[in-house]
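So the structure is just underneath, and the comments pick up after that.
In this view, the complex is presented without one of its protein chains, the others remaining in place.
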């Protein structure tokens, strides 16, 4: 990752994680090192498949990681914990300690903390300064800021302060960085940031990574529509432990998350069907997530039919390769002078900029975007 | 369906079912009458959705039904049995007795029977004469022959005789009819029929309707590919009663059916994954079918994940609207002078003419075909 | 059911339903008539199995039905609706119209209504008078009052009024009737009724019929205990439509229901495991109920294992035969002079009088009770 000779020719790209010590960021950093070192195939990374080869994306080996976090546990130790939890494979953490330690040295304290007396502007300036300092120190050509922190509660409409996710997002703009919001939190979508976003001339993508239950829904719902089958009720339950489970046990955070899930169904089906979505914090499951969906639909002459799905996945392992994909795509868009929201990346999100379409259409749009990137300087 | 005045202006279209007293044909005939009479919405009929309105398809009210069957139970009685089994809605059979009786009067004995001493040519001639006589008597503009009979065993390669499904298919050609094979049986794909098919100048479509487990597979498999997730094993079990369950309890028939299911996965994933498919005859389930799929896949850094699906549907209610769709589309293609195999109808089949692609692509091709039909005389 | 000659020798038994026009009561009344007439086997009725033959239970043919309800839709019409919903078999309602009409004639208005100005005592007196009048008119030897009405919200501790279920229960005592509470509502367990219950000398049983998810839990939880496997989390989701779904959409009613479900697990496992239970109102499902359970447990050396169950049943069809069982058992207990709570009927309840034990033990206790009944006058 740090060969002297290539530095003159290969520009490096910064990836700045908001939530840099979390499971997703740790898995992304560890995985990037593992794939670069040839220890694992790039399973789950769409940008490593053939159609993306001509797109001019930054190489995995050229990515340099840093970020903000309010937690202080060092990345090598986090990686050990993720190994014990079955998220990272046995033996990996030891093989990439240097890369983990290098990223850890670029993590700065997040905030605002409980007793923070600074105003929003001051906090944003501080965050932007951290990012700019990282860029200078590492000599990266450009940096993408990626929010992978825990879901924050839906902001109260009357709150004059920006939610933390928006402070970080504003800092990204101020530091001249592309921005990705992989969470359901507000980020750049705060009304107070609208002008700054429009004026920034920076590419950005979001919101809310589509990794499991909603991914499934984005292929199943179109199937019912295409076959003219009437969905009567779509019910779902998610069981998850880990930090995400605890964060989503807060009803306000769960509401933020569910909004995205329901939008996918409503958009695909034309109207939201009956049925609820539950998110349960089940600490015993750790980083593993189980999602059960029950879909009651009508067939010919009103016959009642049912589809059930059970998805058992590791949340961080599902998210991490997509996060790397997005960092590369947004960095390349930035390089190519593409600005503003990137609806072509809707493939990755529950609540994308633009229409929340069927996965197949979103994939076609993504491929077209990759082709376009390949034709640009 | 029998207004005298409109007969001069609206040409009628014949639909000739091979297996005309079976559950699928009975449900299709009953359903066509029910939708025509406004008793039920056309749920499950893709050709009744907006994109197909300009395609010039024959109206449901203009379809005239007949067919071959070796069974003798009259359609009104079959409809009663399907009502008791929960396939047809309570009260429908009584409301459409006239339409059922009219179709029943156009059903001729199928074959060949056990002691039949006729040669293949003679049998084909007999079948073709039945179809031609139906066309003359009813005055239909054209007829589509649709095979919805029970799956027949895979033919032995050294058997000099044509399998029954091919005798019916050859009769369709001889009678100048479009042809649809909704079953996994051989039909037009017998090598001995290749020249006749090519010379016929008739449109045809097949093979093996995609109604449940394989429909699901055709949207799920592309999802794994698009997300660069590695499918390691895909296992499935089907439980079904009714005639289809009994027919598929014959290992040779089950093999014919499974070939189609596996082809979808192999085509979509690039290679057939580990895992088997079982089809169990469970008479207690009647016409209801349960399909369980278990998909073991690898995510980032080799993490092991699992998706399971359970599909509970009524086979006849899933097949019947597709059968009506196909009859209308092939009749219109015939009218528009389109000949030969119709790979644009791959949306409907497990083992289509042409590539067995992802459902989303197949749907796009179907819509394009509908648009093309709308622009032709 | 009304042969004159046998009336002199076979005493008849009254069954007075609170919620007499609901799905459970209608199914029980219809089913009793159907089984008596030999139209259906007594599937689901434990008291019709061999071990109960010598217990001296009142014959099904000797049961006479009546009850209270706030709804006014006549039973024959309710039975038609349950037929359309697939709860009652096609053709039954017409065959037993007389029995349904006879029961309907014995239904009196329930209460208290919204503007009711009567005090609790006055209401109880009115209900008791209805029951006593029914008993006189029909000449039954004794009557059992069975609460099968919708779950009422958990009463507020500071409410000086009795909840409706307790008004009905008090009326049962006042009318000298045995009492069964098949719902999670308060019934006889109101502290204000404790003295009256103790003084009544009447047999009673409850609470909260164990028909689906909890039935399963009462056999699965002991399995884990007997095999020394550690349950770490037990999560569940119930989807149900119909009146029960709507009633349980009220969080206070759902809380009442869930208390029973959790008690079974806590009693069987020694402590309540992690995990929540959701009850969703899904009108599309009608009277059909789906319950999904996800059980995470530890095996040898901490290996993580998972059991999932999906139960799809018709709530009324599950409850009705148990309700008939209970009416017969409590009537016989009354006849035999057995008084007070009947913990031997714990087999039927989520929250029984006495310990909420494993199903196998509860079944053994039930058989022993049946044997005891057989030895008493």
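Each chain gets a letter, A, B and C, in the order it is written, and its residues are counted from 1.
Here is the rule we go by: a residue touches a chain if its C-beta (ideal position, glycine included) is under 8 Å from a C-beta of that chain, and two chains touch if they have at least 3 such contacts.
Model, not experiment: these values are computed from the prediction.
J.: Kindly state which of the options C:219, C:272 or C:368 is in contact with the chain not pictured.
T.: C:219
J.: Applying the definition given at the start, please give the residues of chain A touching the unseen chain.
T.: 83-84, 86, 90, 310
J.: Considering the whole complex rather than only what is displayed, give the residues of chain C touching the chain that is not shown.
T.: Counting only chain C, the missing chain is touched by 27, 30-31, 34, 40, 42-46, 48-49, 86-89, 92, 215-216, 219-220, 222-223, 226-230, 298-303, 305-314, 317-318, 320-321, 347, 358-361, 363.
J.: Hey, which chain B residues sit against the chain that's not shown?
T.: Considering the whole complex, chain B reaches the absent chain at 232-233, 235, 237, 239, 274-276, 278, 280, 282-285, 290, 292, 294, 296, 306, 308, 310, 312.
Here is the rule we go by: only the chains that are shown with their structure count from here on.
J.: Indicate the whole-number Å distance between the mean C-alpha point of chain A and the mean C-alpha point of chain B.
T.: 43
J.: Measure off the straight-line distance from the CA centroid of chain B to the CA centroid of chain C, and report it in whole Å.
T.: 47
J.: What are the residues of chain A that contact at least two other chains?
T.: Those would be 306, 308, 310, 312.
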